[in-house]
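My questions will all concern the structure given below.
Here's a slice of the assembly, chains where they normally sit.
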Amino acid sequence: MDKNLLGGDLDSLPEEDKQKMSAIIDQLQIRDSLRMYNSLVERCFTDCVDNFWRKSLGKQEETCVRHCAEKFLKLSMRVGMRFAELNQGVEIPDQ
Amino acid sequence: MAANDNMPPAMDKEQIFGMAEKEMEYRVELFNKLTHTCFNKCIEKRYKESELNMGENSCIDRCVSKYWQVTNLIGQLLGSNRPPM
């Protein structure tokens, strides 16, 4: 998740508090990206791997996992952009 | 609440940082649930390619917009008069 979506008004804080707040945000971002990693693996494994006759990933399963993960990352970026716009009160044009 | 008056200021500050942390955790969780929900609603599970097609892209935009509206609607029902973020 983008840092700007977490806390916007750090500048108004005194220096000491700003540092502490910034450390809290860093920790949350690390935790968030590790959780994202875990949930992405779970999702793509669940959707792509259904055959347990061999212990190695087949070619088709590997391609499926790659597409799944890449689609997720692209979607996540797009959601982030739209989400930021809504946070700033920008209207999404209908059509 | 009345007890707050004679609590040491250090304690107070601790709580303010605690509140800010919870608030940020909430935003992260909102964003993650939004992302996973719109993935479930908009992405075809066969994963034939790695690009998002046009249909998926417009679905995502509308999904985010409607999710936002549901967040506001339920926020009103819960009696909090503030926007979701």
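Per-chain numbering from 1; labels A and B assigned in written order.
Convention: contacts are C-beta pairs under 8 Å (C-beta built on N, C-alpha and C of every residue); 3 or more make two chains touch, one makes a residue touch a chain.
All of these numbers come straight from a predicted model, not from anything done at the bench.
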item	value
Per-label copy numbers for the whole complex, where each distinct chain appears once	A x3, B x3
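Criterion: only the chains that are shown with their structure count from here on.
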item	value
Chain centre separation in whole Å, for chain B relative to chain A (CA means)	13
Complex contacts: residues of chain A adjacent to chain B	1, 5-7, 20-21, 24-25, 28, 32, 35-36, 39, 43, 47-48, 64, 66-68, 70-72, 74-76, 78-80, 82-83, 86-87, 92
Chain B residues touching chain A - in the complex, by the definition given at the top	17, 20-21, 24-25, 27-28, 31-32, 34-36, 38-39, 42-43, 45, 47-52, 56-57, 60-61, 64-65, 68, 85
